[in-house]
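Contents: one structure, followed by commentary.
Take a look at chain A:
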Amino acid sequence: MDMYIQPEYEVVRREDRCIACRVCERQCANLVHSFDPETGKMQADDSKCVNCHRCVCLCPTHALKIVKSDDTYRQNANWDGQTINEVYKQANAGGVLLSSMGNPKPFPVFWDKMLVNASQVTNPPIDPLREPMETQLYLGKRTVKIERDERGRIKNTLPPQLKLSAPIMFSAMSYGSISYNAHEALARAAEELGIYYNTGEGGLHKDFYKYGKNTIVQVASGRFGVFKDYLETAAAIEIKMGQGAKPGIGGHLPGAKISADVSETRMIPEGVDAISPAPHHDIYSIEDLRQLVYSLKEATEYKKPVIVKIAAVHNVAAIASGIARSGADIIAIDGYRGGTGAAPTRIRDNVGIPVELALAEVDARLREEGIRDEVSIVVGGSVRSSADVVKAIALGADACYIGTAALLALGCHLCRTCHEGKCNWGIATQRPDLVKRLNPDIGYKRLVNLVTAWNHEIQEMMGGMGINSVEALRGNRLMLRGIGLTDTELRILGIKYAGESL
Partner candidate 1 sequence: MRYVIIGNSAAGVAAAEGIRSRDKSGEIVMISEEKFPAYGRPLISYYLLGATDRAHMDYRPSDFYEKNGITLRLGVRAEKIDPVGHTVLLSDGSEIGYDRLLAATGSRSFVPPAEGLSEVKAKFTFMTLADALALEKALSKKKEVLIVGAGLIGLKCMEGILGRVKKVTVIDMADRVLSSILDEKGSQIVQRQLEARGVRFVLSDSVVRFEEGRAKLKSGGEIAFDLLVMAVGVRPNIELVKEAGGKTDRGIVTDEGMRTSLPDVYAAGDCTESSDIASGKRRILALLPNAYRQGYCAGENMAGGDARFGDAMPLNAIGFFGSHILTAGAYEGESFITGEGDTYRRFFVKDGVLKGFILIGAPERAGIYTALVRERRSLSEVDFEMLKTEPRLSAFSAEERKKALAAEV
Partner candidate 2 sequence: MKRIYVNEKWCLGCHLCEYECAFAATGLSDMAKALKGKRIAPKIRVEDCGDIHFAVNCRHCKDALCVKSCISGALSKGEDGVVRIDRDKCVGCLTCVLVCPYGAIMPAPDGHAAQKCQLCTDNTCGVPNCVAHCPNNAIVFEER
């Protein structure tokens, strides 16, 4: 018999507020709530609750809350309850533990250990409500040799670049891992915002080709959905070498999520597991990567920038240097806190490095080598607020990828059970009755709101620093100071400690 494991969370219902409208019951795909006709009251089965807060949010009388169970094993600083339970689970079932979304462990968050500067007296802050405050930028190579035409005008010899209205893009999330409606919301928001969303490795649904101008298509190790039209429709092509949530391993979308539509989009059989290998089997070295970069450029007549996305790992600076010399236009670095629809728990929680440190190292390394103009740097995993974006840019990033924040805007409550496919918010599921819970009309507006709000905040912070273009913030590390950091961390981040003068 399986070891009984006490539920982690408990549903608390205030009986004086519950009007037994049964919304909670109707909205819980995990079947936690039920109505007892004998007592006329609602009841809950805590063991099924994943703490997604759907019921809490929809309860019209706010009668519900979810609390952490205070059930405990004997206190043990080494063997905490979660660790023990994981052993029981594995002993019960014998499997690899699966998790979703980003690493939840209490590692330091370096964004929170950096503070931003502001102007006082010697240099005026700029009021973004009165003065232009530019967050528009271009991503891509900037390596040029000035050439002029017969009239002396500078010729456009620039490689293809991506124009962004704000230094924010939606990270790769595949159709399959997230729903059709979630994809539609992302695509429409990207279009309205003048930024980009990313197909992930799930191909591009035929309905979304019309958003091509704002679409980055991914070419990953499984090559799902990759064909001529897919590449040609996109604004840019991203080669996914790795993902922050699970560096060094591939992907696995269970057959249950391969609906007819997903199967058509991914170009794989319906109902069969979609497995992305850990490596690209045609890329075993940097030279191989270069070949793929140029193959894709050839295929698209050198009209589209190619992005290479890697997970932030220990040797990231050297890897980035290699990529910068591979012909890629943009490097995307995904930190170890990046999200995922499913990853082995141990990988998610123990592999990779913080994106803040990776970014600082990569930017410094590329500058040292004089090749920073060869590539733009985009970072993600995890960028949680406009302040993180400002800090990332000041450290040297050109732009940020946001994934988890975008999903939160769509309703995700970070219950981290995407892998179960029963997302009550209609995001990480393919079940039609659940998918419809995410109305893209609402979703896209919330995404637009989020990015617009962040952009305003970025402008406010830039204005405070007396900087009126995001381009003048890029790599402007004097605008950052560290707090609670060791000398080593300060050195890697390339910033001074708070209180140290200019």
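Keep in mind that, in the parts below, a residue touches a chain if its C-beta (ideal position, glycine included) is under 8 Å from a C-beta of that chain, and two chains touch if they have at least 3 such contacts; residues count from 1.
How were these candidates chosen? In short, all candidates are chains of the complex that A comes from, given by their letters.
Note that the structure is a prediction, hence the values are computed from the model and not measured.
Colleague: Looking at the complex, which candidate is in contact with chain A: 1 or 2?
Modeller: The touching one is 2.
Colleague: Quick one: which bits of chain A touch candidate 2 in the complex? Just the residue numbers, please.
Modeller: Chain A reaches candidate 2 through residues 16-19, 21-23, 26-27, 57-58, 60-61, 63, 432-433, 436-437, 439, 441-442.
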